[in-house]
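Read through the structure below, which is laid out as structure tokens, and then see the notes.
Of the protein chains in this complex, all but one are displayed in their positions.
Right after this comes chain A.
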Amino acid sequence: MKTLAALKVLVVEDEALVSMLVEDMLGDLGCEVVGPAAEIEEALRLAGSAEIDAALLDVNLGGRPIFPVADALKARGVPFAFASGYGEAGLTEPHKGSAVLQKPFREADLRRVLEGLAAQVV
């Protein structure tokens, strides 16, 4: 169990304006941003080896699904949440039930989701 302060959060988001918003919000919450990664190769690299506590994943990365990154995080035991305009409907079957941040979201929504993730950090 960790607090949001100094929580290292990997951000995977391919749209500059959106990742700027997320970075600002995370900064306001006291988290440390890792990334943001805008493409899948970079995201996979960070998910596999970067020092991170949690991750926030845009479901659709330039037309490519993010799920391999989610799988890599799962394998490493890093809690993550999806950020998606589709809500849970945009997730594939094995990932249904994962935490989802519905776009657009408020800072309070992000905090709630992050607190959920932080609670899973051992």
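The rule is short, and it goes like this: a residue touches a chain if its C-beta (ideal position, glycine included) is under 8 Å from a C-beta of that chain, and two chains touch if they have at least 3 such contacts; residues count from 1.
As a convention for this text, contacts and distances are computed from a predicted model.
K.L.:
Unshown chain, UniProt name, "histidine kinase", "ABC transporter domain-containing protein", "NADH-quinone oxidoreductase subunit A" or "Branched-chain amino acid transport system ATP-binding protein"?
P.N.:
Hidden chain identified via UniProt as "histidine kinase".
K.L.:
Residue by residue, what part of chain A touches the chain that was omitted?
P.N.:
On the chain A side, contact with the omitted chain comes from 14-21, 24, 36, 38-39, 60, 62, 84-86, 90, 103-105.
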